[in-house]
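I'd like to ask you about the structure that follows.
Every protein chain but one is kept in place in this view of the complex.
Chain nomenclature is as follows: A, B and C, assigned in order of appearance, with residue numbering initiated at 1 for each chain independently.
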Amino acid sequence: MEQLLYATLSLGAFALIAGIVLAIASKVFHIEGDPLSDKIDALLPQTQCGQCGFPGCRPYANAIASGEVDVNHCVPGGERTMLSIADLMGVEPKALEEEESVPVVAFVREDECIGCTLCIKACPVDAIIGAPKQYHTVIADHCTGCVLCLEPCPVDCIDMIQKPELLEHWSWPLPDTQRAQLGAERRESHHD
Amino acid sequence: MIKSLLNKLGFASAPFAGGITPDMCKWTENAAIEDCPLPPLFIVPIKQHIGQACSPLVQVGDLVLRGQKIAKSEGYLSVPIHAPTSGKVIKIEEHAIPHPSGMGLTSIFIEPDGKDERDTSLAGLDNWQTLDPAELRERVRLCGIAGLGGAAFPTFIKLLKDKRNPIETIILNGIECEPFLTNDHRLMVENSAEIVHGLQIIMHMVDAKKAIIAIEDNKLDAINAMQQALSSIGNDTISVASLPTRYPQGSEKQLIESLTGKQVPIGKLPMHAGVLCQNIATVKAINDAIMLGYAITDRIITVSGDAVPKPTNMRVRLGTPMRFIYAQRGLENFDGIQILHGGPMMGERMRHPDIPVVKSSTGLLAITDARIKPAHQVEDPCIRCGHCSEVCPISLVPNLLADHCRNDQLEKAADYDLFDCIECGACSYVCPSHIPLVHYFRYGKGQTAQVRREQSFAEVSRLRSEGRDARLQREKDEKAAKRRKVRDTLRSESVLNPDNDAKAKTSPTTKDKE
Amino acid sequence: MLIHLSSPHIHSGDSIRATMFAVILALIPAGIISVYLFGWLAVFLILLCMFGCMLTEFIALKWMGRSTAPVMDGSAALTGLLLALTLPASIPWWMALLGSVFAIGLGKQVYGGLGYNPFNPALSARIILLVSFPLQMTTWLIPMHLGMSAIDLYDFASAWQLFTLGASSLPHALDAITMASPLGHVKTEWSQGIGVSEALRAYDYSYLDAFIGRETGSLGETSALALLIGGIYLLARHTITWHIPFSFIATVAVLAAIASMIDPNHYTPPLFHMLAGGLILCAFFMATDPVSSPVTPVGQIVFGIGCGVITWCIRTWGGYPEGAMFAVVLMNCAVPLIDHYCRPTVYGKRGSES
Partner (left out) sequence: MSAISEFGVILLSAVLVNNYVLTKFLGICPFLGVSGKTETAIGMSFAVMFVMTLASTASWLVQEYILIPLDLLYLQTIFFILIIATLVQFIEMMIHKVSPVLYQGLGIYLPLITTNCAVLGVALLNVQQENTFMTSALYGFGAAVGFALVLILFSGLRERMEGAPIPDAFKGSAVSLITAGMMSLAFLGFSGLVKV
């Protein structure tokens, strides 16, 4: 009986000490905010397109940081963004939800534009300029290609056109040799 | 004997790290420079240097003279473009330029009138010794001179006399370490006096105490010619240095290390080490610009390679299509032949010969497929023999670096000093597995640049998005405040006058719609 | 022709095959010595291991549906040759064959083939065999030149019998055809309290014989002379650099010199260490295997020193008489880290720091 008392008491006392130590530690190491979601946000392309199902890049970053969603919902970021977020989070890369597309920018056919300003309101990065009853124009350098302006346009005068390829931005593709192909295969294997 | 044995055992003390000694194939070293005739049509791209492209000054139908400025420089890092001969501008449109992408650039097409009249608006500056260096520098810029060694960096920028970074030594780069190329070699043999004169001009411009003419020991006649030219003017501040033949000694940084033992710190320019490097042909062009007022309209090009029946060195007008030049040397059918723009180590392969030569064209090679094939075999796996890091003049570890590039591990690649690579090709040259290491580095550099562009674009987009959100919030707040104010006033008014109630309710909503 | 051809457009002409055959050529002197010592048995073992390795490589590649061209690039043959040279002559043929399968199968093809194996394939197989069959792997035949052996290995028939049916099929007792290796002898004697010099005298040890290779041991490790000839050929041909062999051997020598100065009765002298066991074979041919050794010169020196320290420690204090191959495989584990941390100073960094 005495033995049982010792056992209970000593274990209880020990657990109490451990609990106090941890309580103090949790105060000392308390974290404000979420530094991780900042890091994720920095990796996202900031198109603010909402294709991930969140109303912009920051909310998606927060959702990834809290582990609510997978890393593969950012369509414009493409595979590289997915891989770098997966790398940061230390999770297995997953296949993208949708195929990557070529980079595009919006273009307003000015002769058809009725100057309704609806697209200007829809643009998440203020890349469309114009006033009511006047033609609107897309600043191609600022357009993220998010296609959010297509929907509200009442006369469907906005096209998505391919971004022009610049000589200065040209870069060497991978060499078309044995191992380059192997590398490509390896990257593809992320998709299954 | 002992030295070569030590060399083989890896004990050799070298002026710069790494390096290779390929078969030099200098078949045209004794071929005197010949003038290339005028082609039926010149194609002059509006950018022939590193930096911003120029904008055309002429319109279709305009008549131009040789040396007349036809495109003006935009921005600081830019030099103007001049007409290669007298004739008529027949069109201005995009045309392929010597670039590995095969992409095009706006070019001015000039049909020669055959008279080859020169624009004489710029006079010679015989009294250069008494002139302000800034004036001479402006002349160098006006004459469109860019580094003729292959990089085509606007020359006037380097000729800045800067008190904080005084130039001690000018190095005249007559190394020409690329196999096949002999254009600088021949220029030194044939125009040594002008070269020395040009060198004296730039010494005056940057106030340098001494100058070294660096020549590899496989060009003895050039060394002799330069020494003779020096002794005839009796100048003892200029010396000729004979260096052992090794590639890539002609690279600016490696040459500085070879001659001075100093390394140019990362991210710094040669002038920070008190050195100014100039290419032989560039100095000759500077001499012509100052003494004769000639803008740069031609350059010496080595036309060689095992597919060229009559290899030689030629003085070619800029804008001459490659096909025309090859035809002069008896090469007309390009089946089974690869065209290289520049030397075999750093030159680029052109996809077709209908491309004009530009200021950076040092050589035009035509190599048969059979001869070029060993360099482009399907790669074997890396056996990590380490030969690549032995020959790297920058002391990189190319095989590991290439792995990172191949696997898109761009941050790791940057950590392995990807951006210090000068793409000299020594690693690919020695690789027993035939791995195109330089290709991987270029891929890695391009991808990194792409990522950086995307990142800065994303940053801008985020700022714009945040700005928009803030603006919307502000508008909302303002509107709410206004509404509150209106409501407050209405409430106090409606107590007095109930008739106004209905009217007041509609007014904020109409405002909303706007 | 491909669309994107990056410079450079010329090549030195070096190839993997040329490299591999140069190493095989460099091992021929050691092979000749092994035939001199162990007669036909050496020939059988070398051919068996080379054939076994190439066959394993062929089957593995075929099985995976990959191109079987690499079978003929000389790397599998080289692995087989190296493996054979590290085996004792008396090893049963099936063990040697098993070793070949391990070397190529587990040591190389599992990792994706040539260029990807983290460990030296021949030494991996050697260690697997040593741990699995400790007795057979440490039984040393009496070399023919001593004239003491009960069987004549220069005679094809008796060598064939020993090779195919094993030592137990012979009429002689095992003692009549085997003896201890110098390293093993010194170690056993010390455990019985007998000092180094006395043990060596009892063994009739001669430095000259050890240098030429007139002693027992694994097939190819006995003759320092033959291995040095091959090693110098490889150095002159620039297939290997001096860094690993020099730092490896020098480290062992320095440690042995210090220790034998402190207690010459317990610790064997440096020259003995250098000539004994597989040190020179490992230093010139195993540790320098490019795939499993560091790339950078500094890394190679670190690697060599590490190999040397471990070799000497295992030989001196460890349970095994010979530690060179353990040392190389242990250091193989560290190669990725060595490569990462021992990169040379990039051009211009020196200047920018000062």
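Note that in this section contacts are C-beta pairs under 8 Å (C-beta built on N, C-alpha and C of every residue); 3 or more make two chains touch, one makes a residue touch a chain.
None of these values were measured; they are calculated from a predicted model.
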Can you pull out the displayed chains that the omitted chain is in contact with?
A, B, C
Among the options C:118, C:166 or C:195, the absent chain makes contact with C:118
Touch as defined at the start, partner being the missing chain; which of C:47, C:72, C:131 or C:148 qualifies?
C:131
Over the whole complex, note the residues of subunit C touching the chain we left out.
64, 106, 109-113, 116, 118-119, 124, 127-128, 131, 310, 313-314, 317-320, 323, 326-327, 329-330, 332-337, 340
In the complete complex, which positions of subunit B touch the hidden chain?
403, 406-407
Against the hidden chain, subunit A presents residues 3, 6-7, 10-11, 14-15, 18, 21-22, 25-26, 29-31, 35-36, 39, 88-91, 182-183, 186
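Note that in this section only the chains that are shown with their structure count from here on.
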Going by C-alpha centres, which chain is most central here?
B
Once you find the CA centre of subunit A and the CA centre of subunit B, what distance in Å lies between them?
37
If you average the CA atoms of subunit A and of subunit C, how many Å lie between those two points?
54
Could you check subunit B for residues that touch two or more other chains and list them?
100, 380-381, 436, 439, 442
Residues of subunit C touching 2+ other chains?
2-4, 6
Quick check: in the complex, which residue numbers of subunit A touch subunit B?
41-42, 44-48, 56-57, 80, 83, 123-127, 142, 144, 165, 167, 169-175, 177-180, 183, 187
Would you mind writing out the residues of subunit A in touch with subunit C in their complex?
172-173, 175-177
Spell out the residues on subunit B that touch subunit C in their complex, using ranges where they run on.
5, 8-11, 17, 20, 22-23, 100, 179, 253, 257, 262-268, 273, 338, 340, 342, 344-349, 351, 367, 369, 372, 374-377, 380-387, 389-390, 393-397, 399-400, 416-417, 420, 423, 425-426, 428-434, 436, 438-439, 442
